[in-house]
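Mind having a look at this structure? Questions to follow.
Heads up, this is only part of the complex; the chains shown haven't been moved.
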Amino acid sequence: MLKNTNLHADKPCLITGQSFQLPEKLVQDLIDNALREDFGRMGDITSQSVIPEDAIATVVMAAREDGVIAGLRIAEQTFKTLDRDLDITLHIADGETVTAGTELMTVSGNARAILMAERVALNFAGRLSGVASKTAEMVQAAGAHKATICSTRKTTPGLRMVEKYAVRMGGGMNHRLGLDDAVLIKDNHIAIAGGIVPALESAKQNVGHMVKIEIEIDTLAQLEEVIATGIADVVMLDNMNCDDLRTAVNMIDGRLLAEASGGVTLKTVADIAATGVDLISVGALTHSVTCLDIGLDFKA
Amino acid sequence: MLKNTNLHADKPCLITGQSFQLPEKLVQDLIDNALREDFGRMGDITSQSVIPEDAIATVVMAAREDGVIAGLRIAEQTFKTLDRDLDITLHIADGETVTAGTELMTVSGNARAILMAERVALNFAGRLSGVASKTAEMVQAAGAHKATICSTRKTTPGLRMVEKYAVRMGGGMNHRLGLDDAVLIKDNHIAIAGGIVPALESAKQNVGHMVKIEIEIDTLAQLEEVIATGIADVVMLDNMNCDDLRTAVNMIDGRLLAEASGGVTLKTVADIAATGVDLISVGALTHSVTCLDIGLDFKA
């Protein structure tokens, strides 16, 4: 469980999960944006007109189904954004596995502030825990092979980095975070560039020495060409069956990293992992997520 | 199918779907934000280093499974944001039902621009079509009763309005868009306010005459109290079984709108609708969505 409790509004630091830190400003911007779209001009007119301004409440956020938790500190920060004086205790850290009924967080203080933050806090925690839970399931299904489960760029617009964070909390790793942190040459690039060799050479010549180069292929003949150039750091073996993947791994022989992609499901992932590939990338970790059911209950 | 094609970057107008218009600035901000998180400092370094600057391409966006389309104009605008000179034709309008293989959009022009926008455009179209498709399924399952299917505030942080739009494209309607456009008194409000009557009276007294008031209850005894005050415009019947719902509808007798909520699934929605309620609200329309599979293919 995370030890640090350094995320609060008066201290510009970072959400931490293992070695993946979310910039505080990024997180605060997401929260502010989500609150803004919920508040409109006036905020919670129900609480303002019905709840006394100085009413106090205590609420408990709890999981209503089994899963892996992520985004709890974002939920905490959402409450803090409404009222810095709320008293908040986290009972669970991001990355922990919980069962239905597990209490995640207790929040005490101004009732209006709690009610105004409730929905946004739950929307973050539910969605990110959904991503973490899905990732954990896939990692477990992949079994004890060396293959790392990776997310892709098929993320929810605007939530790229927090979803990447949730993948890490679920035990996965991340591929490129965006278009500019590494080269990934795909079929269309190859076609327009006039082939694998010119594409790789052009990339090599034009990007700096601190940038990795990956290329996507779908035949073993292409793989041979890739290996021959000695330029690529990683090869993506797209939609290959397990036999071809196994052959590819043998051909590569450790000279570059082998990544399997395409058609990865809970059912197929173990077989793919067994082929010896280094990485398996899975779009569904982020593009099709069922929120983990998390609720908030008022304590008498 | 929509006739207007007035969404382009040099004209500050609106995305239109029936009578639900998304403000242009809201849409453009979402697109810019999604592109920014994908581009980082440099944008698509692969295309920049591999694809000639003046290369031309034509791509077709197509559905890879059956569903209802939403967000196509947002995808179009994503491409236009990269290069206003791209030639784009929409073959389908938001709200239309398609089958796997249906071509949705053709884009021609600068290859780098197309490649840079591709992923973000697909992320929008896939997610919003997922929401529309899920809504359409629920509407169909509800059958030919008068009940309207409504979305809730359980939306993806930052995407509230476009998901609400997608719900409309799928044939649903929307409940409150946020905390400030209507009063919705829930159990905790009632508890803190000291009962249904003081809660309703306090709301009535404090909000303007153009604001509707809804109250959530879970017993028929509470319903009686609500009806007696004559204040509420709508009553939310939370987690009631169908017998109670039917009784509630009879008690209400058209004096206020009856909304069913809680435990609504594709299996239960028809029975709930059959009780005669006016509205059925369903969180899952937005909180747990499988992206509709939409892809982009280069044409030779």
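By written order: A and B. Residues from 1 in each chain.
Definition applied: a contact is a pair of C-beta atoms (placed from the backbone, for glycine too) under 8 Å apart; a residue touches a chain by one contact, two chains touch by 3 or more.
Treat the numbers as computed from the prediction; the structure is a model and nothing was measured.
How many copies of the one sequence build the whole complex, if 2 are shown?
Number of sequence copies in the full complex, not just those placed: 6.
Basically, only the chains that are shown with their structure count from here on.
How many Å are there between the centre of subunit A and the centre of subunit B, using C-alpha atoms for each centre?
Roughly 23 Å separates the two chain centres.
What part of subunit A is in contact with subunit B in the complex they form?
Interface residues on subunit A, with respect to subunit B: 30-31, 33-34, 37-52, 55, 57, 111, 115-116, 119-120, 122-124, 126-127, 130, 153-161, 177-189, 191-193, 199, 202-203, 205-207, 211, 287-291, 298.
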